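A single protein chain has been omitted; all remaining protein chains appear in their positions.
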Amino acid sequence: MPIQDEIKEKLKDKITNWYEHSPKRIYFSIKPQDIKNVASFLFIDLGIRFATASGQDTPKGFEILYHFSFDKTGEILSVRVLIEDKKKPEIDSIAPIFVGAEWIEREIWEMLGINFVGHPNLKRLLLADEWPQEQYPLRHEHES
Amino acid sequence: MGYNMNLKLKALTKSIWVFHAATSPCNNCDIEVLDVLTPRHDVERFGIVLVGSIRHADVLLVTGVPNYKTKERLKRIYAQAPQPCLVIAVGNCACGRIMFKDSYNSPCPVDEVVPVSAYIPGCPPKPEAIIAGVVKLIQKVKGQK
Partner (left out) sequence: MSHKVIVPIGPYHPLQEEPEYFRLYVEGEKVVDIDIVIGYMHRGIEKLSESKHFDQVTFLVERICGICSNSHPFAYVNAMEDLAKIEVPERALYIRTIIAELERLHSHLLWLGLAGHFIGYNTVWMWSWRYREPVLDCFEMITGNRQHYAMMKIGGVRRDIEEDDIPQIKKMVDDLVAAVDMFKGAVMDDPVIHARLKGIGILTKQQAIDWSVVGPTARASGINIDVRRDDPYGVYDKVSWNVIVQKEGDIFAKTVVRILEMYESISIIRQCLDKMSKGEIDANVKDIPPGEGIGRAEAPRGEVFHYVRSDGTNRPIRHKVRAPSYMNVASNKVAAVGGTISDAAITLAAVDPCYCCTERLTVIQKDTDKKIMDGWDLIKLSQEKTERLKNSIKFKV
């Protein structure tokens, strides 16, 4: 069964939106609370490689895209979550599922201020220690 | 090209020890600096040597754009250098930060951290340009003595 169909079938109660930009670029949305189940299914059950994650400050909330690469076909499946609470944004960490996500979650935390619940080592990755605590460079209100 | 260098460098009697400090470069300048040691340019035959400690250096080559983590380090390195130590900014980033000057992580250019005696622009400057810059500076300093 093509991988897209398998995902659509197994996760049908979790997917809130499915967008096919092109045959090899799929974006589907889920609720933030489902991220651990979905990431685990994609990585462990289907064996899809985790490429990276990109966090973004949007008017509706903080959006994180988790990009998974299915190397057998070259498809990239990007899982979209929207964290609406901008005052205290948080989401479950997927680093306990695969350790390759540790660094990118630290980076998103220090750039956007999103707390990753359950992350084993949430501390600064790129910014200097002297960088002020509450300033998040990728947030739109940040003034350089 | 290489033969002109030969004549100029023969005029220098002292061998120059160079320490290279990188402050967040893209590493192209660093590779070109290392390249001057390799057979095509081979500055070691002129006595220009890359050393591992600032305490032995006559010249400090700086590449890259200082950011918050490396700015302090650059200051510390310069403070440990035996004076007089000439500082050469290698590459466009070290000379003037170019496109990185608006970055949130770039507080100031190199010449606001340490006094720069010579600027070698280029992105990256060719090895010939680096050698020419170092030689020009040494000659200028010797001329003043």
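Labels for the chains are A and B, by order of writing; each one numbers its residues from 1.
Please note the rule applied: contacts are C-beta pairs under 8 Å (C-beta built on N, C-alpha and C of every residue); 3 or more make two chains touch, one makes a residue touch a chain.
All values reported here derive from a predicted model rather than from experimental measurement.
K.L.:
According to the contact rule at the top, which chains on display are touched by the left-out chain?
P.N.:
A, B
K.L.:
Looking at the whole complex, which of A:L65, A:L82 or A:L122 touches the chain that is not displayed?
P.N.:
A:L65
K.L.:
Which subunit A residues touch the hidden chain?
P.N.:
Its contact residues with the unshown chain are 21-22, 24-25, 27, 49-52, 54, 56, 65, 67, 69, 71-76, 78, 98-104, 124-128, 137-138, 144.
K.L.:
Would you write out the residues of subunit B that touch the absent chain, in ascending order?
P.N.:
Touch with the absent chain occurs at residues 19-22, 24-32, 34-35, 38-40, 50, 52-54, 65, 67, 69-70, 73, 76-77, 93, 99-100, 102-106, 123-124, 126.
Definition applied: only the chains that are shown with their structure count from here on.
K.L.:
So how far apart, in whole Å, are subunit A and subunit B when each is placed at the average of its C-alpha atoms?
P.N.:
Centres of subunit A and subunit B (C-alpha means) sit 42 Å apart.
K.L.:
List the residues on subunit A that touch subunit B in their complex, please.
P.N.:
Subunit A residues touching subunit B: 127-128, 130-131, 137, 142, 144.
K.L.:
Given the complex with subunit A, which residues does subunit B contribute to the contact?
P.N.:
67-69, 102-105
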